[in-house]
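Below is one structure. I have some questions about it.
A single protein chain has been removed from this complex, and every other one stays in its place.
Think of it as A, B, C, D and E in the order they're written, each chain with its own count starting at 1.
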Amino acid sequence: MTYIGIIITFVFINNFILTQFLGLCPFIGVSKNIESAVGMGFAVTFVMALASLTTWAIQNFILVPLNIEFLQTITFILVIASLVQFVELVIQNISPALYKALGIYLPLITTNCAVLGIAIISVQSKFNALESFVAGFAAGLGFLLAILLMSAIRTKLDNEWIPKPFRGIPIAFITGGLMALAFMAFDKALLTNLIG
Amino acid sequence: MSDKLSLLVESSPQIHNSDSTASIMWTVTICLLPAGLWGIWIFGSRALFVLVASIAASVLSEALMNYMAKRKTLMDGSAFLTGLLIGYNMPAAVPFYVPVVASIFAIVVVKWMFGGLGGNFMNPALAGRVFVFFSWTSQMTTWTMPRMLKAADTVSGATPLGFLKTGLIDFNGSVSGPAQFLAQQGYPQTAVDGRVIDWINSTFHTHLSGGYYDLFMGNIPGSIGEVSAFLLLLGTVYLFYKKIITWEIPVSYLASFGLLVWIFGGRRYGLSFFSGDILFHLFSGGIILGAFYMATDMVTSPLTRKGMIIFGVGVGFLTFLIRFYGSFPEGVSLAIILMNISVPLIDKYSKTKRFGITEEKGKNNE
Amino acid sequence: MLKEFTKGIFKENPIFIIVLGLCPALGVSTKVINAIGMGAGVIFVLLGSNIFVSLLKNFIPEKVRIPSYIVIIASFVTIVQMTMEAFAPALYKSLGVFVPLIVVNCIILGRAEAFANKNTVMSSIMDALGMGIGFTLALLLIAFIREFLGAGTITLFPVGSFSGVIRIPVLADNPVRVFGLAAGALLVIGFLKAFFNWYSERRAG
Amino acid sequence: MKGLKTFSIGGVHPPGRKYLTDRKEIINAVIPGTFVVPMSQHLGSPSECLVSVGDKVSEGMLIGKSSGFISSNIHSPVPGTVKEIKDIYLPNGMLSKAVVIELEGEFDRLGKEQDTEDWKSLSKEDLLGIIAESGIVGLGGATFPANVKFMVPKGKKAEFLVINGVECEPYLTADHRLMLERADMILEGIRIISTIVEPERIAIGIEINKPDAIEAMEKAAEKVSFPLEVVPLKVKYPQGDEKQLLKAVTGREVPSGALPIEIGCVVSNVGTVHAVYEAVVLKKPLIERVITVTGGGIKEPKNLKARIGTPISSLVEECGGFSEVPEKVVVGGPMMGFTIYDLDTPVTKGTSGILALTSKEVKNTLRTSCISCGRCVNACPMGLNPTTLFKYIDHGEYDEAEQIGLLDCKECGSCGFICPARIPLIQGMRLGKKMLRKKKVKA
Amino acid sequence: MNDILKIGSKLALICAVAAISLGLVNAVTEPKINQMREQKLMNALKKVAVGMEVGKYKEVPDNPVVKGYYPLNDNSGTQKGYIFNLVGIGYGGDLNIIAGVSTKGKILSVVMMNNQETPGLGKEAENPEYMKKYIGTGEDSPVPVRKSQLSQEDADAITGASITFMGIGKALEAASDFAKKEGAE
Partner (left out) sequence: MLLKILFSFLSVTLLGGLLGVGLAVAAKLLAVKKDERIGDVESILPGANCGACGYPGCSGYAEAIVNEGASLTLCSPGGAEVAEKVAEIMGQSVEVSDVKMVAQVHCRGTRDTSKYTFDYNGLADCNAMMILYSGDKECKYGCLQGGSCIAVCPVDAIGRDEENRIWVDKDKCISCGKCIDVCPTHVMKWVPYDADYIVACNSKDKGAKTRKYCTVGCIACKICEKKSGDGGFVVEDFLAHIDYDMKGDRTAAVESCPAKCIISTKTAKAEIDEVKETVKVNDEN
């Protein structure tokens, strides 16, 4: 697959949130307002791109040569967890405001399915180093896109009279469902036809 | 106080424009009727049945939600219109549960979970249609032949666009465009079409292939309400006259779509750039219905002119993308609901120019 | 002690009340059997990690708390992964990427963080069981609705001559397929969550 | 029609319905037996009441004294006795102290020949003094004390004096008739004002639905020594608002939150100019004004010159009463006016019209929730986003509303007029401003 | 510094324990996993072999559709056909197909392996019944790739999933051609 293909795939066709169900917790949790959604989106994009690249290295320089692929999960998550913690420390230093806005969700990036998900999917797709990086980046952008749209919608919904039991999280899910419905427009055929 | 006049006290303004939500909705409904009657005429009573089912389900769902939310919104006409549009977006032969489920989904989930009229961010009729389309794809792609083509039973009812979609998958030859492709593959045409096109060609010295007349008038298989571009356009004349819809969305939609078709549309037929068949694509499928009656739904489109143009261009681009490269022959519904989900974002960033605020000061104000 | 167990099932149900661990809940809930498999996997991992975390809570240094927990969790996940692949390959295949993703299932780390590292082994076990069963029940509910509507079937274990698939008469022929897809999953969980909100509001009086 | 000036953004075209009264000459209203004179008829602090129950008052006698920098004098409209001093509700919904005067005794001015004063020898300060003394406030609607407005602050220069003859409110024809019948006096008034503010240019803006008024003003302008530009304007509401008028006439835009003097302009309504003329030349305080009594519910619509404090019921009666039961009675124009529930409410300095509107004219149809049609956004002359403002306010998010310009809203009513969902947008704006004020007081 | 080393070594210790335990578990499960995999493949091959003997797998380089094949021999050992390992393009991505084809290019048996088609639409192709539409074609009649080549009943059955149908058809067509060419040599 070309790089453009990878980007289209992971941003639209296999959007992590809207078709792959990866990274839903922060998607629902941090989409209440646009600012923190964007912050989270960028943080996730950054971590995903790095994680995808690092785990590619682990896979191809350690696990495969030593024939111990069964340790994939444990090594990957170890690396990712440390990476996230490192990023967390950095953000805390660079932008305390962003750190505060992301609140409990930064640690949650560790346990964000999307990050480990992209690592595993990149390996499964047999991407090379750069492809892995691009895939991670694109999947992050897909997350950013979804959470940005979602947060704008949710800000609008704040001013509508949603039936009481539906306010907050339920309506966020339903909104996500409708977004997913629309995202079904992007399918494999689109990719095949666009770039052959 | 009974001996005195009982006067109404309210805030200014004390007079109002003659348009009301209800009159707008009902006017749109009335403008849509000719196209629907045409659909019933060419597809038979089954089409009427589908329309009745979708409208009834929609209105009853609205009534149910009214009861649950203790509100009275039936007379505003929006539920009737939503039901009608759902019916218009169905093939005539769908089983009854398809329009019914679409209507219930549209009204209950898409509209009322978000607070009823005005609260929804996605076009209810289209969301309903897409929901059932993905659920019952085959039912939703089984088309009835219109009465004037029944005799000529060459292919089982495929819409022109559907026919192209499958036909073009392994097409490597070269024709002058979609109309000729259809003609070559024996896509049926009415006799009137031949005569009209011949007349046009001889009078205006053009080289049109057959089929445009059928396409424009609606002598083709398709969804009940979308087939007749002519009658739909007739309705929009009145809507424009009454200023119920404005030019921004339809024009930017059709223009951007047309432009893309013109630039890239010919490639599939082995032609060069800038040779796409705009006419064919504007009158086939639900584009006219979508551009004038569905993308314009004010609830789910941006507030400002600038926003509307961005929205229209987006829908045009996505329709083109899906129609030419995706796996669905149509693309209108999906393109519109895809842009619907970006409307809040567009609204946020397409502000009006405020009086007495210069650019720099405006920025400081943010 | 019993309270630790029951709270996870309803009052602090990880999916409907705490709203964590959503991805697997949605990703694998297309079939009832998947829900059972996933639930079992999660219970096992949760149990194992809760036990070990609460055992090691004094040994693990603060600065590498999360990596340590994750290593513990990941070990149990890998065990589940390998066992499942060996003994239930069909299930393993249909759960797909979500098996390794148990590692990051927010509930598990969440429990380690919020509960096991502050409590005794026994209550951690209870907590794990409660949370795990709560998760499984929620998953079952979602999967049941999605498979029932979205495929018109209920897929369980094949036993003897019974293929494991129950077909729902009318629905099986023309299921509401969207419920099997991403959009349907999100809609279902939205409605269920609303129902739980409504119900707990009512219970609270 | 092309090439006519107008303002750039927003605006609406409500049905004018001025034909009901635009051919009716101004006549003096019947004087009723009782007058109710409120002490708060202007922008700013209420006047200090100088009389008490039982006092005798004469026509034009000062009964309320200006109580601050932004305040105004109030004079007795008729000779009589003070019967009562009570709190009444003004049409704008506010509570005000009012003096009830029962007609009694001789009129000093009514029916008598007035001597005219040669004011040319008076200084700027004297003229301002007379205007303040006479209790003149802006009669265009804002009721801002005229003497304060004409006092150009130090360091500022008034390049433009723009006279507001737009009368963009539907139904109303008071200014229109004034320009037709008293063009010369208006010009004299303009001369007085220009002596005070010393503008470089003087213009009067009139919408072209009043061609006879344009003609009358042009004719009168030929006779005077100073240059007066008569600027015909396209018909569009709210052109009469000073910000829009200045944009149309001068092309300048008053910055958000600022006054016209910021861009070197002074705006005054023709009625005010006429009142200035009467005060300076005839030494007559502001005790009467022209009021259009009209609407589908009035039998014989008229332009009346009525004394301040006349109960509205008296004017309605003079116009033959109601032809059908009105849905509401409005004080002011239909776009910015206020409904009253009590016909005994008195006429004040700010009352430009009394309308009895039938339900056919009001068009209060089914109210629904906002359908985001964006019509209000396109109608707002201030470039605001009324529906979003309203939603913020409806949800108690007043600070957010302020951020997107709530305080720029001047309650012109364009958005509320055009809204098909009949959202009470303007009430929302007023609520929002009230709550903001409340919050600021608290903080 | 000491502190840091201590932390590092504690994490290392946990890792070590984890790694060793996992290694042990893996030692048990890996053979089992491999065994299961082979079994699955054998089962599939048996299904498509239509009673003939399966030879040794041969990879076909540089062919987008035909990835490789097992020769099919009858009892006497003469080659009667192939079992192809095919990759087609479906609605949801690649389709892994195993098909038995005679040397004359006739489709003998087809089984759909890995795919990402939609349950209820394209996934219907996993159903053995589905493949009847192709079996027997390829030698005298062309392999069907589009609806119009089917009976009304069959056409209705694939409505909404004609891309899958075409994807399989095209893969089989390629296999059939491949077999004919090989057979001719």
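Here, a contact is a pair of C-beta atoms (placed from the backbone, for glycine too) under 8 Å apart; a residue touches a chain by one contact, two chains touch by 3 or more.
Since we're looking at a predicted model, the values are computed, not measured.
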item: Omitted chain's touching partners, listed by label; value: A, B, C, D, E
item: Contact set of chain B toward the excluded chain (per top definition); value: 1, 6-11, 69-73, 115
item: Touching residues (missing chain, whole complex) on chain D; value: 89, 93, 95, 339, 341-342, 364, 366-369, 394, 396, 421, 424, 427-428, 430-431, 434-435
item: Residues of chain A (touch criterion as defined above) contacting the omitted chain; value: 58, 62-63, 66-68, 71, 74-75, 78-79, 82, 85-86, 89-90, 92-93, 96, 161, 163-164
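Definition applied: only the chains that are shown with their structure count from here on.
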item: Labels of chains that are neighbours to chain A and to chain E; value: B, C
item: Centre-of-Cα separation between chain D and chain C, whole angstrom; value: 70
item: Distance from chain B to chain A - Cα centre to Cα centre, in angstrom; value: 34
item: Centroid spacing, where centroids are CA-atom means, of chain A and chain D in whole angstrom; value: 60
item: For chain C, residues contacting two or more additional chains; value: 67, 71, 74-75, 78, 82, 175, 177-178, 181, 183, 187
item: Junction residues of chain E - those touching two or more other chains; value: 15, 18, 22, 26, 30, 91, 121, 163
item: Arrangement of touching chains [line / ring / star / complete / other]; value: other
item: Residues on chain C engaged by chain B in the complex (per definition of touch); value: 174-179, 181, 183, 187
item: In the complex, chain A residues that touch chain C; value: 18-25, 28-29, 70-74, 77-78, 81-82, 85, 107-108, 110-113, 115-117, 120-121, 124, 163-166, 168-174, 176-178, 180-181, 183-184
item: Chain D - residues contacting chain A, complex; value: 391-392, 394-395
